[in-house]
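One structure coming up, written as structure tokens, with questions to follow.
Only a single protein chain was left out; the remaining protein chains are all shown in position.
The first chain written gets the first letter, and so on, giving A and B; residue counts start at 1 in each chain.
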Amino acid sequence: MILNHQTLPANGNINPYAFCIDVTGEMLIRKGKMIAYYGSLRFEALGAGPFEVLVNEVLNSPLQARNFVVVTGRGKLILGDRGHNLASYDLEDGSLTIRSENVLGFQPSLACHESIIPGYLTLLGTGSFVASSNGPVHFLEPPVKVDEDALLGWADMPAPSYRYDYNYVRGALRTVGALVKGWGTGEEKQLDFSGNGTVLIQASERGVQR
Amino acid sequence: MTHFRLESSRLLEVELRNERVMTRAGAMVAYDGQIKFEKSILGGEGLFGALKRRVGGEGFDLMTTSGTGRVYIAQNAAEILLVPLQNEKIFIESSSLLAFDDGMRSNTVFAGLRGASSGQGLFTTTVEGTGNVAAISDGTAILLEVTPSEPLFVDPDAFIGFKGNIRQEFVFDVNWKTMIGQSSGESYQLKFTGQGLVYIQPSERR
Partner (left out) sequence: MPQYSLINSKMLSIKLHGEEVYAKRGSMIAYTGQVDFAPSSSGSEGLGGRAMRSVTGEQMSLMSARGTGEVLYAFYGLHVTLIQLSGETFFAESESLLAYDGRLRSGTQFMGSGGMQGMLRGAATGSGLFTTTLEGAGELAIVSDGDSFALDVTHDRPIFVDPQAYIGHRGQLQSNIVTDVGWKSFVGQSSGESYQLKFTGLGTVYIQAAERGGNR
């Protein structure tokens, strides 16, 4: 299927791995994830010139300010990320903590805070954002234990705690060869989610080791 | 024309009836029948072309696959884009080229500054004639139309190829540099004007 400026979706998926944003105002996008665009768009670093105010009000984190740029103008912008699955999510007066590398773009109506968990950020308020995942996102309800590598984020619930499986560790120590191989595969340590809310998981954060 | 068929989006089946096809070396995963493999270089390029490739660091080897049988071709679990050409010419990023009909002419052309900072090689491969061309795409490829009123801007890492009456330019944009520079080292974008089709992948080239 041949697409052009008119036929590209307005804020929708082109295929499972590419998402098109209809830029009409300001949008924050992650550096390096824009793969193509039509129209007249400007890309500005955050914290410079007219967008200093955005750093204060939207990106409550100097660390994240370096990872995002502001897109202004009018046009169709295509996002892609390592061939991962892309989807857009709407927050309504919500709170969602998500692996920051997987956040590809968000509306400035959302406030972005650095999470207490390293490598994660929290989006607060009302607005939409685009995120990537290795395979489609799967939603789980607590109580659930999740491997850290597969965790994408969690919504409307407290941060998780670590849980160590001492039975597994004991078993590993008994198994011949386990001290060299099979140690630290993730089975002995999980993130424990309890309470209400939603947990988002993906197949793996890391790609295939080739 | 050789029969190209996608067994799925990631596996190309080429049925040969005493025919030949050019494929990327190392991309064949299975075959049946009586098939012969021979090393080849990109057709029509001569000594200068081979030199260019070495300078450009393309590291791109082709093989001639001939005989009667079915050949299955895949590369790094990438999706495969099939482009049938009718007396046309496609410009394709050499590292994205997977296979094409033997009857077509291929060449490696200088593509300006492309790759100077990304290490992707300085050259683009052209395939010309009538037949099938298969390219790899990390994620499903996107086909974008370029018209005189709608130029298109593309990240060089997402670029696969183009066909038609298209002009390719390198645009050095200070703002772009601010945006992309840090992560991938790219300080320019590709601008396509004219009338034709551009093929891109939803990923940065690895």
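Note that in this section a residue touches a chain if its C-beta (ideal position, glycine included) is under 8 Å from a C-beta of that chain, and two chains touch if they have at least 3 such contacts.
Because the structure is predicted, anything quoted here is derived from the model rather than measured.
Undergrad: Going by the contact rule already stated, which one of B:N76, B:T130 or B:T147 would touch the omitted chain in the full complex?
TA: Only one of B:N76, B:T130 or B:T147 touches the chain omitted from view, namely B:N76.
Undergrad: Since one chain has been left out of the picture, which residues of subunit B touch it in the full complex?
TA: Residues in contact with the chain left out: 7-11, 25-26, 28-33, 36-39, 61, 63, 72, 74-78, 206.
Undergrad: Taking the full complex into account, what residues of subunit A touch the chain not shown?
TA: Where subunit A meets the chain not shown: residues 134-136, 138, 140, 143-147, 149-150, 165, 167-168, 171-172, 175-178, 181-182, 185-187, 190, 199, 201, 203-204, 206-210.
One rule holds for everything that comes next: only the chains that are shown with their structure count from here on.
Undergrad: Can you work out the whole-Å distance between the CA centroids of subunit A and subunit B?
TA: 31
Undergrad: Name, in rising order, each residue of subunit B that touches subunit A in their complex.
TA: Touching subunit A from subunit B are residues 76-78, 138-140, 142-145, 147, 150-155, 157-158, 173, 175-176, 178-180, 182-184, 197-198, 200-204.
Undergrad: Going by the contact rule set out above, which residues of subunit A touch subunit B in the complex?
TA: It comes out as residues 1-5, 14-18, 31-32, 34-38, 42-45, 48, 66, 69, 78, 80-84, 86, 208, 210.
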